[in-house]
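Note that one protein chain of the assembly has been removed; the remaining protein chains are unaltered in position.
And then chain A:
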């Protein structure tokens, strides 16, 4: 039974505070759907969970252990699908997928790639070079990557972009079977993806106006200086 949680996460991008005070928790078989307007920080949160971004404050835990303590282990159990498909135009789909399988140390890689291609119904594209793929086919190849090798956590950022209705249904099925095997899926989507009773995390609830946040930071700084020096000036307290 795996357990993935985050407590009091704050994300700062550039000068802008994207969200603050966000907590979540998920156990094996759970799905979390991220919702929120554009710029609410869905992608940022997924990148944070993947370990691409460091939170400004707060911590992410896997089975109670901070993921920052052992990044390689976290990368090993996580499959991340971002906005980009990472398909090289001059390599075939199979060669494209092979690298990611090798990096995960997958045994019997060719069979694993075959299974992934079958699952996404793109076996006929195995020897087609990336440049001749349509955007939907590229997206499906990228999804095939997620299926290669063992993983416990899927982070899918808008996985349905470019997919037709049929592929969306397939994706929903893949998610369902991954959950049945004890995986955790966290995803953001703009269309309805047929996932059974996902927990909904609305990022709009965690938006913090910058002014409030700065004031809070100031208070914290003041508190610290109060503790540091026993005599605090009356001006600072005001």
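Assume a contact is a pair of C-beta atoms (placed from the backbone, for glycine too) under 8 Å apart; a residue touches a chain by one contact, two chains touch by 3 or more; residues count from 1.
The definition used in the following text is that contacts and distances are computed from a predicted model.
Not shown: a single chain whose UniProt protein name, out of "Heme exporter protein B", "Molybdenum transport system permease", "MJ0042 family finger-like domain-containing protein" or "Chemotaxis protein CheW", is "Heme exporter protein B". Across the entire complex, the residue among A:21, A:51 or A:162 in touch with the chain not shown is A:51. In the complete assembly, the contact with the undisplayed chain comes from A:86, out of A:2, A:86 or A:208. Not every partner is drawn; the one left out touches chain A at residues 50-54, 72-73, 75-76, 78, 80, 82-88, 90-91, 95, 98-100, 102-105, 145.
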